[in-house]
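All protein chains but one are shown in place.
For subunit A:
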Amino acid sequence: MNAEAVARRQKKYDKDLRERAKKYRVGERVSSKHVSDKKVRATLRESQNLADEAATAAATHEKWLASEEPGVLEADEGERTYQYQQRDIVNNVDVNAAKKAFDLDVPGTGRYYVDYSQNGRELLLGSSEGALSMMEWQRHYMISETDARETVKDVKFLHNEQFYAAAQDKYTYIYDKRGLEVHCLNDHMHVNKLTFLPKHFLLCSIGNQGILRWQDTTYGKIVAQYRTKLGECNAMTHSNYNAVVHCGHKNGTVTLWSPNQGTSLVKMLCHRGTVRGVAIDNGGKYMVTSGSDGQVKVWDLRTYMPVHAYYSAQPSDHIQISQRGMLAVGWGSTVQIWKDALSTKQNSPYMKHQFSHGQKINSMKFCPYDDVLGVGHTRGFTSLLIPGAGEPNFDTFVANPYETKGQRREQEVARLLDKLPSETIQLDPDAVGKLRAVPKEVQAERRQQAIEAELSSRKAQRDKNEEKTKMKGKNRTSKRYRKKQLNVIDDKKLAKMEAKRLREAGITEKRGGVAAPGSTAGAASSAPYAPEGTSKALRRFYK
């Protein structure tokens, strides 16, 4: 290969890396040109270079080491992808993947609620009749099974598969992996929806009373509980991006909550009629809501503005977004999957699945790190293959579907060490750990205010002092004597008055010149005039 071709290839490679690195760049690029301080400029430049290097290294890693490709489904000519049935898909994928599509048909045991553990290995099912079961679904291995003996209204894994919470008839309970009841959370009453914030170890619930509660699962304390004052709530989820909880209400609003504020952070009027489902994409940019008005709306969470809206045949109760941004909408016994439906308006769904008549969908969940959508319904549970839904490359240190016992334990400790305090939950997650720069104008204003406050307090003190009746020392002998002397007019005083009168009239009395009449005291009046240069002390002996 000649040098030119090598250079061309290198250029292409660099361009590719640059493109990939954009995603990994942390923080915005700041120009250091305007910084006058040499040291600050150098530090800034160095940190920028470091961030660039890190981004390039991550991009290189992605290019060469993150080798798994996401799933794809492409239609042949004249066909559409939504025409393919699950049957077709299962017949066309490899045996290993085909095993992931299965059906648990248990009619008459209630409606099923679904949850996957964070690494996607375990599946949790809870039926409205009270059956709770946890399984390693890929191996078709039942881990535990228990009967709550009352209605179960939602199930949720806690930080790993060791514990899960179930919202039951009255209270919420925590079970361990073996299916033994560990805690009864009797603060969480009549709960309809549960969600778990894994970074903060907070279990969040809302139910018939419309009270939103966050409970710390590490030490059991209720971190915050607020009345939404909007009645019963059946739609709740949290944003992965900033851990803010989104609740959909009967009056058509969606409210955003953080445990640090007693009122909602944001209130959005999303639908005419009840909000039935809320879902947020992995990056925290889009929210999708479904309402009783039969609409499915996509919202931009940076501007809180609607992006576009879709119609569903019936009002849909179930909305889910997968790791790679696929939107699943379910109503009645129909599931539709939409691809790229958040950023752009799509005209047709990517996939469809129709359950048999009378098989009503009750709950849906995408399996993390896999191309699977788990659907709980009135006849049990069905696992659907959705090519391209899940993230193909997992990270051992984030969520590992193949983790060993030792790894799980280490992970648990590491997560507990990194547990974020609930105070950090806010709309902008990057504001944590930042020093807020106060603008110069505000600084000046504050300084001015401080000065004014100081002056006014001084004035107040002065006024107060002046109001005081000064009695102390008024009756002193010397004071009384001096006061008496004020009215006595003697020669000295007369002389002073005369001198003042003359001064005002413009006549200046000269030392050693003719004395003004009455300017000297009686006995000294016949004395000779003081010679030039007489000291002050001796002057009283002269005229």
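Everything that follows uses one rule, which is that contacts are C-beta pairs under 8 Å (C-beta built on N, C-alpha and C of every residue); 3 or more make two chains touch, one makes a residue touch a chain; residues count from 1.
We adopt the following convention: contacts and distances are computed from a predicted model.
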One chain of this complex is missing from the view, so tell me which of "Ras-related protein SEC4", "DDB1- and CUL4-associated factor 13", "Ubiquitin-conjugating enzyme E2 2" or "DNA polymerase delta subunit 3" is its UniProt name. "DDB1- and CUL4-associated factor 13"
Looking at A:Lys23, A:His140, A:Arg462 or A:Arg476, which residue reaches the missing chain? A:Lys23
I'm checking contacts with the chain that's been left out. Which of A:Ala5, A:Met305, A:Leu435 or A:Met471 qualifies? A:Leu435
For a quick check of understanding: of A:Asn242, A:Ser316, A:Ser333 or A:Gln411, which residue touches the chain that isn't displayed? A:Asn242
Residue touching the undisplayed chain, where the options are A:Gln314, A:Gln407 or A:Gln485: A:Gln407
In subunit A, positions touching the absent partner: 23-24, 26, 58, 61-62, 65-66, 68-76, 79, 84, 88-89, 92-94, 96-97, 100, 199, 240-243, 282-284, 323, 369-371, 385, 387-388, 390-402, 404, 407, 417-421, 424, 429-430, 432-435
